[in-house]
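One chain of protein is taken out of this complex; the other chains stay put.
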C-alpha cells in the first residue's frame, strides 16, 4: 500500500553544528535501512529546497506513522502524507 | 531526469458524456504508450480525488512540456510540476 | 484502519431538481448500506455548510478509493482524505 | 453535542526535555480522564504529524472551551474547532 | 450559546431577476422572524461586500444547523461558523 | 459606527510569567473600562483558541486605532478589522 | 475619514457586449461624479489587472457601503475594504 | 526598466474553437511585434501549464499597462506583475 | 509614476527598547524628508495593525527600491509593492 510523503526540514537556529551532523548521519542510516527492507521505495530531493518527496510501501496507517515518527529528524520536519491507490491507466 | 507532476481533472459542466468517454479512452491509450516507452515511470491515484501523482523521466523541460501538453485531457487538467534531483540518502 | 474524510458538495447550476433528488436518494442508500456493513463508521454534518466529516474503517487505500469513488455524488464532491493512526493517549 | 477539533503541537525551542516530558505525562492523564468520563469520544493521530483529530461530546461551547483550555499542552497547541450536527444520512 | 457566522452570497449567473427578488424577500421575512424570537441576535453588513456577520443564540449545534439550512438563500451562500464562549474580560 | 475585530494573542517565548500576568491584568482593566463607557460593545472568546471577536462602537477610524493600539497586549496581538454597516434585514 | 478599497472586476461570460459597454459608461459617470464631490479621492489602475485601488473620504461606514453598493458594476466586482487612520509620521 | 509578468490563460467554456484560434493567432502577431521592437524581452512557457513568465522593458507603469491590456488574450488572462530592480550581484 | 506599498513592521523579540526607539526616530526623520521632497505622497496607518499603506511617486523601479531599502526599519518590514497606472475613470 503506497503513500506519498513530502518532508520539509528546518533546524532550530540554536542547534549546534555537530548535533546537526550527528542527526543527519543517523537519518541517513535509518533511511537506508528502510530502503533496503523494501518499505521505503523512493526518495527524491526537491530541487532548490531542503525537502524531499518519498514513497512508502507499508501494510497500514499505523505502520507508516511508526516509521515516520521514528526518523531521527522527525522533530525537525514538516510532513504531508497523501494516501495513493492504483490508477486505472497504470500498466504495472 | 525525474519530475513529479500532480494532475487534477475537471470536466466542463457542458461536455456530453460520450465526449468525456472518448477523451478518457484516448487518455488511457496515450498514457500507457508513454509508460511502455519508459518515460512515464509511475502514475498513482490520489485517494478520494479525481487526481493523480505521476513521475516522468525525460531529457529536458521542453520534452516534458511536449508530453504533458499532448495528453488528451490536458485542456481539462491543472498540473503542478516539481523538478526532482538525486537525494543524498537514496541507495539506488 | 481509519481515515477521516471531509466532503464538500456542489451541484452544477444546470442540474435539474429531480436529477438532484434522485442522486441524493441514491447517495443515502449507498451511504447507509456502508454504515451497516461497518466500514463507514461516522458521518457528521458540518454546521452551516453542505459538507460532512466522515470516518471510514477499511483494509487499504485501494478499498477506500473504491468506496469513495462509488458514491453517487462523487462527481459533485470535493474530498480531502486524512489517514489516521492510533493515538498514544487513546484508551480504547 | 459533538465537535471535531484538530490540534497541532509545537514546543518552543527553548523548553528543556524534562519539562516537555512532564507536560506530556500530564497531558496523557488529563486526556484519559476526559475519555473515561465520556466527554472525549475519540482521539486519532494524524499520520506523519505531531497532530490529532479529536471528537468531544459536551453540553455547550463554554464547556468545550473550558476543557480545551485546561489541557496541559494548551499553550503549545493550535486548535481548530468545527461544530458538528446530525447528518440526515446517519443511521445511528 | 453564541455563534458568529459569516455569510457570503453569490447568485448563479442564470437566475432570473424576479426569482432573485422573490428569494430576497423570503430571506428578509425569515431573517426578521428569527431576530424577533431572540435566536438571531445581530446581523451586520460587511462594508463593500455582499456578505454579513451574524450572531446566533441557540441551544445546540443541531438547532443552529437547522436554522442556517432553512434560510431561503442557503443554497447560494457560503457560511463559516465560529463557536463563541464567554470571555474572561467581558463585564456582561 | 461598528467594527468587528478579531484578535489573536501570542506571547514571545522569552517573556517571564510575571510580566505576562501583569500585562493580562492591565489588559483586563483597560478592556473593562472601555466596555463600561459603551465603546466596546462585545467581546467573545473563540472556542479553543487564544483569540477573541470584539465589536467596537466608535466615531471614526482614528478613534478605533487609538483604542486598539492602546491595549496593553497590542504588541502581542494580531488584529484584523472589518468595518460594519447597517444590514437591510436588521430589525434593530 | 479614509478607506482604501481594492476592486476586482469580472463580468459573467454570458453578458452581451453592449450591456457591458452600457454598464462601463454608467460606472464612469457615477465614479466621476463622486470624484468631483470630493468623497472619492483617488482611483488607480493595478498594472496588468482589471482592478483598481481607490481611496474614499466619507463620514461613516454606512456612507461608504451606500456608495460602494451604488456603483453600476458592484454586482460584478469583488471589493476589499481597509479602514485607514492618520499615520504618526505623516506630515500633512 | 524591467518587470516580470506571470500570465495564466483560461478560455471560457462557451468560446467556439475558431474564435479561440483567431485570438491565438492575433496574440502571436501582437506578441512577436513587441518582441521585435525590444520592449518584450523574454517569454517562457511554464512547464505543464497554459501559462508563461514574461519580461518587459518599458519606460513606465502606464506604458506597461497599455501593452498588457492590449494583448488580444488580455480578457482571458490572469496577470501578476512584479517590478524588478538592478541586483547588486548582477554583472551585466 | 505611482506605486502602492504595504509595509508590515515586526521587531525581533531580542531588540532592546532603546534600539527600537532609536530606529523609530530615524524612520520618522527619513520618512518625513521623503514626504517633503514630493516622492512620498501618502502614508496611512492600517487600523489595528502595525502596518501602513504608502504611495510613492518616483521615476523608476530602481529609484523606488533604493528608497525602500534605505528606510531605517527596512530589515524589520515586509513590503508588498503594487505598480499603479492612470485609471480611465480618474478625473485628475
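We call the chains A, B, C, D, E, F, G, H and I, going by the order they appear; numbering starts again at 1 in every chain.
We take it that contacts are C-beta pairs under 8 Å (C-beta built on N, C-alpha and C of every residue); 3 or more make two chains touch, one makes a residue touch a chain.
What you see is a predicted model, and the numbers here were worked out from it, not measured in a lab.
Within the whole complex, the absent chain has one touching residue among B:13, B:29 or B:62, and that is B:62. Annotation for chain A: contacts to the undisplayed chain at residues 13-14, 45, 47-49.
Although one chain is not drawn, its touching partners on chain I can still be listed: residues 3, 5, 12-14, 61, 64-65, 68-69, 78-81.
Counting the whole complex, the residues of chain H in touch with the unshown chain are 2, 4, 27-28, 31-32, 35-36, 42-47, 52-53, 82-92.
To be clear about the criterion, only the chains that are shown with their structure count from here on.
Distance from the chain D centre to the chain F centre is 27 Å, each centre being the mean of its Cα atoms.
Averaging Cα coordinates per chain places chain E and chain I 40 Å apart. The multi-chain contact residues of chain G, meaning those touching 2 or more other chains, are 2-3, 13-14, 45, 47, 61, 64-65, 81, 83-86.
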